[in-house]
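To start, I am sharing the structure in question, which I have written as structure tokens.
The complex is shown incomplete by one protein chain, all other protein chains being positioned as in the whole.
Moving on to chain A:
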């Protein structure tokens, strides 16, 4: 414990329904583990009133636990992290999705892993150990594994899950990485790992389960695949 504090960055866009639930789960698991924490909600002007919900959660859980760093409109994930980190008082940052695909129960495991090896970053992996996914059909799994294999061959990154976005970083490490990364979407998360490798940061892994409940609404289309390939080639050629 010894003065470690964990800031959870939650970029949100139209998460009015999920936000209370993810916060409740975070409070539950952090409470049980005894670690010091804060939750920073970075809402990009959600039209569904996510920010209102966040304000109500502040009243329930306290302004020291729930911080709001809203933005006027939908901007990139990288800038969301930078924006969120500015007033983060923790020395560790946890990034995760706010749509309940990432489960806070893994956070104590991340923290444990980090302490084990004093890792600069700990990445949640769906591909190793008992990590896995719920809600994906064969096509989706094939694309996921195929894309990951390609990235492993080309980039040899030393981490099994490159596009995952459930991670724990030392604050200084995240700050230095976000400055350097230029990509968007899946490629952004890949670039973070690749650049971390370049800078000789140590990476630990924890198997996680990813419960995809939006897959039915937003299938992985040709556009995403093309932009992933482009991003991969960019990283291949520049790192």
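Odds and ends about this structure:
In this section, a residue touches a chain if its C-beta (ideal position, glycine included) is under 8 Å from a C-beta of that chain, and two chains touch if they have at least 3 such contacts; residues count from 1.
One rule holds in what follows: contacts and distances are computed from a predicted model.
One chain of the complex is hidden; its UniProt record names it "Dolichol-phosphate mannosyltransferase subunit 3", one of "Dolichol-phosphate mannosyltransferase subunit 3", "BHLH domain-containing protein", "RNA polymerase Rpb4/RPC9 core domain-containing protein" or "1-aminocyclopropane-1-carboxylate synthase".
Across the entire complex, the residue among A:20, A:76 or A:108 in touch with the chain not shown is A:20. Within the entire complex, the positions of chain A that touch the omitted partner chain are 16-17, 20-21, 24-25, 49, 52-53, 56-57, 59-60, 100, 103, 127, 130-136, 138, 141-142, 144-146, 149, 153-156, 209-211, 213, 216, 235-239.
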